[in-house]
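Dropping a structure here in structure tokens format, bear with me for questions.
Subset of chains shown; positions unchanged.
Going in written order, the chains are labelled A, B and C, and every chain counts its residues from 1.
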């Protein structure tokens, strides 16, 4: 993978200060402070309901920043959060696939929406081991892990500057986990930034360059593994 | 899959099989002859009606069409019940039900088309919101829905079970269609042949022609049912042999992973 | 194969992508053909049955065509967005930074294409069932009416479909939102169709102003949708 374009001077990719995000009326993020530099692979850990998913969605510009300051890729989250969107790649707890389309059609669709070329799409499919029998199977006929792979392939095809992954390993088999880790490491090496929420601490710790704990809507640093 | 409980199951590939037998071929000849006779009697020999004039000749297709559709749907119902009853459970019943419903929809279509042609001539309109006509249309749509449910997918047993339940409910609409002329005051003809004590009297030859029509349509129904049932069985066998192939492939895949 | 920072596709590229995707989903699932169409026909039959009088029926046939279309729109819009929300694809679209206007146009065009097919078949059915008939000029009026009306319905359906998509109980929220707004389309299309059919002795010339209403409605909601879809999705 080639290096990602680099705006000089913005090496702090995520910069949150006392960020508050509200779901319903609950402050799922209650004053989170975090800064992440280009090229890092940050592991978000923490108990259920701590606010990891909320933090990721906030950084992706999907939910509003209620209070505090937030900048992602140099974009101010308070005013222009939609500008951040086409520069991040997100995978949430859902896969975002169309059940009636085939694996290839899905990945191609998601690739095209962000202007990926056909070659890139094919490469992504190959990367996630979806180029065999599965390629022309409708998504409704896939197993849980195969769906997850397809969603990840769609993500890989876009080559975002900032990858925000919510429990990406869930459902993947051993080989899939290795492939994914490799992809993420290569992306980081090429200048992208990765933030992963995960409960599989041993595995994720091997991947991450830095760990951060989310507890009750706040972020706490943990020493490098 | 339990498709192999049909008498058509042998070792040869289903692709080579045909659905005809000497019996059906004989039946075909009889139907052709009967049809010729029906056309001659219906169009040339039988008299015109006092009220309806020449258009009454449509009756010889319209009425048998409707009745055979009823018969076909009843057969669908009965074989669905036979499928659901544990002791007689067999996919053959399911295929008979499906085949019969398809043929029934065909006959109902014939009756609808001829009926509306007839309506154009006698009532001056193709369609009117008469109870008989409307309930007939509902019956028609109901069985289209039935066929749609058959096409939903899943295993053969799933298809059979779902559609059997539906068929048993759908068959209840037939009395509604039949008695609609009594329930509502309709434009449409009251039961004049099978009706109880109606004062409509039919010309003998007309009656005979009508019954010939019913007989020919019945034979045609049997012929179509046999063929369609067998071709459905072949479809299912094709699925099964597809399954055999898929099984072999999957086992080979497992071997490949093992070594 | 190296490339720089990827931008997301432009508005029209997105629209093409999305509508192609929607039409492909329809081709796979055949929902319009196998299910909506029979549904619409049945709706027409039901009305006829509930009204139960020839004299009335002939007068209201054009209205029934459009009422049936309207109910089908409800079904089709909810299906169109069920496809997007079933597995969080809409969220994914938002987070991919795809231009919302493009999503709107794409989904609207796909919906409109399907609606046009539906209306054509329903008008055909009306001609047969209710004994409607029309002249050459009436045909032109009818076709333009159909295009303008489906365009308006597709626009407003997509707009509110997107609004209801995330909400709880969207099965019921959508009709509530949609029906009052499309009332003008129902009236306009009915009147235009009546004059195309010559129902109740209405002249064809009386139909054109109604067509004007439909065009205004279609333009209004297409523009409103293109502008407002982003903020709507973005809650």
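In this text, contacts are C-beta pairs under 8 Å (C-beta built on N, C-alpha and C of every residue); 3 or more make two chains touch, one makes a residue touch a chain.
Remember, it's a predicted structure, so these values are computed and weren't measured experimentally.
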Copy-number formula (whole complex, one representative of each chain type shown): A x2, B x1, C x2
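Everything below uses one rule, namely that only the chains that are shown with their structure count from here on.
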Chain whose Cα centroid lies nearest the overall Cα centroid: C
Reference subunit B; chain at largest CA-centroid distance: A
Distance between chain centroids, defined by C-alpha means - subunit A, subunit C (Å): 37
Distance between chain centroids, defined by C-alpha means - subunit A, subunit B (Å): 57
Where subunit A touches two or more other chains, by residue: none
Residues within subunit B bordering two or more other chains: none
Parts of subunit A lying in touch with subunit C, wherever the complex brings them together: 2, 4-5, 60-62, 82, 84-88, 90, 92-101, 105, 109-110, 112-117, 119-120, 123, 138, 154, 158-161
Subunit C - residues contacting subunit A, complex: 1-9, 13-14, 17, 21, 24-25, 28-29, 83, 86-89, 91-98, 230, 234
